[in-house]
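What follows is a single structure, written as structure tokens, with notes after it.
Only a portion of the chains appears, each positioned as in the full assembly.
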Amino acid sequence: MNDSFQLADELLASRLILGSGGVPSMQVLDEVLAASQTAMCTVAMRRAHPGTHGSILDVLERRGVRVLPNTAGCRTAHEAVRTAQLAREALGTNWVKLEVVADDRTLLPDPFELLEAAEALVAQGFVVLPYTNDDPVLARRLQQAGCAAVMPLGSPIGTGLGIGNPDNIAMIVSEARVPVILDAGIGTASDAALAMELGCDAVLLASAITRAQHPAQMAAAMAAAVSAGRLARGAGRIPKRHHARASSPTEGMPVL
Amino acid sequence: MQLTINGDPHTVAAQLTLAELIDRHRSAGNTSPGGRGSAAAVDGEVVPRAEWSTFAVRDGQAIEILTAVQGG
């Protein structure tokens, strides 16, 4: 199955998008990129420290992986817009993973600042990929604002709790006119498979891989899981039923 | 003159362009030559790279020099 998918004007070769946060070293990042076969990876924008050698950008470039700057850490639309502008200057991309969180404890998106930032960035020509909660109404508003995708959380960032409310994700998918990318809370492979089975177009995850005991192996697991879930969604699963149904013929039984 | 660079106070010679300032900051730093991967804001306003070499830094300004790191 061809797992590429269209995001804005780009055809991405993988439905697994990587977040680089939490990765213990550039060496591990390199292994994770290879094992995940991802086509895009997030970076954050932070103050440059004099004297540090090497850059995450070199690792991404070597692997041919597209860089996706985020606005992690921003609490207001103002900060997020500025950060996106700086990222565009620094990285030469008008794509941005838009994060505007309400506080550091929950890291949940602030619907009001988020929508305001999305509207401003769309107006400035950005391809906006907003990290949002699982509220179908907010997802709709972000699409109306011109976002190129919606990226609802499964559960709060870094928790590994999986998809807390599958009904909400399914509702977002059912009315989406842009790609839906599940973007937080994934803990293990079956979570990623479930996201795809619910109809998400892609999965974005960081901690589940970068903080696993064996990151590269988990990256391979996630790649397989996204593929599995995508295939299963298209294959048309059997309906759930509450009564058993024999899979062996009930006729032709001998008398023994 | 007095500047704030990435939150820290610095005293530098007058008549410095932003390009020169950034160059000093990253001497042996983590960005490629020509500033690939980094961006700058002065007093909260983004300064496009194309203007760095002509942008004269003034006393009292706050300069933020950012670069891409792992995250997200």
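Just so it is clear, A and B label the chains in written order, and each chain counts residues from 1 on its own.
FYI, a contact is a pair of C-beta atoms (placed from the backbone, for glycine too) under 8 Å apart; a residue touches a chain by one contact, two chains touch by 3 or more.
Computed from a predicted model, the values in this text were never measured in an experiment.
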{"item": "Number of copies per protein chain type, counted over the whole file", "value": "A x4, B x4"}
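Just so we're on the same page, only the chains that are shown with their structure count from here on.
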{"item": "Distance from chain B to chain A - Cα centre to Cα centre, in angstrom", "value": "32"}
{"item": "Residues of chain A that touch chain B when the two form their complex", "value": "19-23, 29, 42-57, 67-70, 72, 82, 85-91, 97, 99, 206"}
{"item": "Partner chain A, residues of chain B touching it in the complex", "value": "6-7, 25-32, 36-41, 44, 46, 48-49, 64-72"}
